[in-house]
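Note sheet for the following structure.
Missing here: one protein chain of the complex. Every other protein chain is in place.
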Amino acid sequence: MSRKILLDKIGIAGIETFPVYRSNGGYASVEKALKMQPADIVEEVKKSGLRGRGGAGFPTGLKWSFIDKKSGRPRYLVCNADESEPGTFKDRFLMEKLPHLVLEGMITASIALEANLSFIYVRGEFRWIIKILEKAIVEAKEAGFLGRNILGTGYNLEIVVQTGAGAYICGEETALIESLEGKRGNPRIKPPFPAVSGLYGNPTVVSNVESIAAVPWIVNNGGAEYAKIGVPKSSGTKLISACGNINNPGVYEIELGLPVKDFLFAPEWCGGMKNGKRLKAVVAGGSSVPILPAGLFLKTANGEDRLMSYESLADGGFATGTMLGSGGFIVYDEDQCIVRNTWNFTRFYHHESCGQCSPCREGTGWMERILHNIENGHGKMSDIDLLWDVQKKIEGNTICPLGDAAAWPVAAAIRHFRDEFEWHIKEPKECMVRNFGIAEPAIV
Amino acid sequence: MLAIRTGQKVEFSEQSLQKVTEIINRYPEGKQKSALLPLLHLAQDEFGGWLSVEAMDYVARMLHIQPIEVYEVATFYSMYNLKPVGRFLLEVCQTGPCMIRGAEKLVSQLEEKLKIKNGETTTDGLFTLKTVECLAACGYAPMLQCGEHYHEFLDTEEKVDQLLDQLRRKAAANN
Partner (left out) sequence: MIKVTIDGIELEVEEGTTIMNAARKIGGEVVPPAMCYYTSLKGSGGKCRACLVKVAQGSAKDPRPMPKLVASCCTNVQDGMVVLNSTSPEVLETRRGIVEFLLVNHPLDCPICDQAGECELQNFAFDHGLQKTRSEFHRREFDPIDIGPHIKLHMTRCILCYRCTMVADQLTEERVHGVLWRGEASEISTYIQKAVENDFSGNMIDVCPVGALTDRHFRFRNRVWFLNPMDAHRNCSKCSGKVVLWMRGEEVYRVTARKDQYDEVKEFICNECRWDHYDTKDWVVEGPRAVEKWSVITANKYSKETVELPEQLFSKLDNAKWDSFEGVT
């Protein structure tokens, strides 16, 4: 279960340069795509079962098929490289190590969408990556894979590297589009969806870096081949960025369906818990997804082994399950305080809320202040229920998913670690002691 | 409200002006406002690491938009500094994954060594310390960003000392 299709060439010296990338089979998908009907490319991506790797897991091919081609207005592809979800650092890795793979994917996707101007929106903090991408664009242009009359086919495409400037919310596709138009990153009210009215009011597809990087392989080998990798409904490979109290933090490409136990403990991947500590909890897909205590993480409520797949991680719904999300894998050992972590995440969402709609603008701050009180020994028992009620009133009631993303971690922390919250309130002086709350027997 | 005027005359260098034209031309006709974020970065880099009212008004004139449209954007995004900062802006990630790997310790070490609190600038104008939210370096925590660079795995005092020394030497060499 260690098949690699994104990072297979990562070890080759100089793979970040055009000549090396090209001589190792790079840009073949562009050549192939230019000979295909655009609709057939979209069909292959549909067949592959590839699901959006940014976190929502919406089928990529289906999203592409919604783009309005009838109106004749210009179409845009926007590659979402605003990676900001706590726990997630995979797109950065891809762009840094394999900039040409990202470009190749963008060119191929642009051909499929019949776009002549495409953007890659990179979070502003990644300044060195912006340079890497700009250099790669120059190289690809010189080689005739970008610009006017690509490979003599008459197809024109420009790719622009756009910089963000520090706003998690711009990872939301309509906020990203607003930002790309030079505005505040306020998410738009949908419908209309970007496929009909996106950038400059024109049909637009926004796809995550990792989704786009999977396109060359799909076009080269066919969607059906891709669908054979992984498990049904969770086809292909996924980059997981692993961090927290583990021995080998880093970015790993796994075949979907890998048992989480293997991923967490095998030396090939996370390599087990750092300093021999016991596993307490895991956030499997970036800070927004529900945290699970060790026992529920390793096995579903039915006692089955949990797998790294969209379905298995979600097994049991939010009551006992979580989500694969963006693949930001955060591991907590027995010394970590769930209340402190929840407060920290809530502060993050409070800081990143755009402030447009009232539940998120006011609710995230309110939750942060309640959590801050509890964490610092000033909480009341009724605060726990209040917190639960506040998150519930945010969830589902906001313009964009940031409200949900802020509510879920709070809900899950209370759901699975309520005793730890109560302990903070009952023993205010001992709050700072960080060895409480092993929810499950130790597993090493 | 925070709006700092410097009275200084702001004008891009010849080289930056060329870059401005290049950036504006990337977008479709009439969509030059798309250049706002990149131009603000350019202005911040060129005018001392922060954006004065004059600098923002200058960018507004270049893009033929109202100054308020620039202020709205500049205040929304956390990377734009709207008050002066030190030569080196140390932005320490404090979000969850960094926190559990020692970000809080890193902040207190820096506060102690630089004798400033979070958000302040050293009296010699060399360092500004600022905590920020997730920088997508969770696996390489604890870490901080300084200008273009990520400094990762800052988990020992020696590494922090080394980094500060390196920056001080860089400043001395440039003066």
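We just call them A and B in the order they show up, numbering each chain from 1.
One rule holds for everything that comes next: contacts are C-beta pairs under 8 Å (C-beta built on N, C-alpha and C of every residue); 3 or more make two chains touch, one makes a residue touch a chain.
Keep in mind it's a predicted model, so treat the numbers as computed, not measured.
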Displayed chains contacting the withheld chain: A, B
Sole residue of B:V20, B:V53, B:V92 or B:A137 that reaches the chain not shown, by the stated touch rule: B:V53
Contact residue for the chain not shown (choose from B:E72, B:E120 or B:D155): B:E72
Touch criterion as defined above, residue of A:K63, A:H100, A:R184 or A:R306 at the omitted chain: A:R184
Residues of chain A (touch criterion as defined above) contacting the omitted chain: 167, 184, 189, 350-359, 361-366, 369, 386, 389, 393, 396-399
Interface with the undisplayed chain - residues on chain B: 1, 3, 5, 53, 66-69, 71-72, 75-76, 78
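In this text, only the chains that are shown with their structure count from here on.
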Centre distance in Å when chain A and chain B are each reduced to the mean of their C-alpha atoms: 25
Residue ranges of chain A touching chain B (in the complex, touch as defined): 74, 83-89, 91-92, 117, 123-128, 158, 160, 162-168, 179-185, 200, 241-245, 249-251, 283, 287, 328, 330, 332, 336, 340-341, 344-345, 348, 351-352, 354
Contact set on chain B toward chain A in their complex: 26-28, 31, 33-38, 40-41, 63, 65, 69, 72-73, 76-80, 94-97, 99-101, 132-141, 145, 147-149
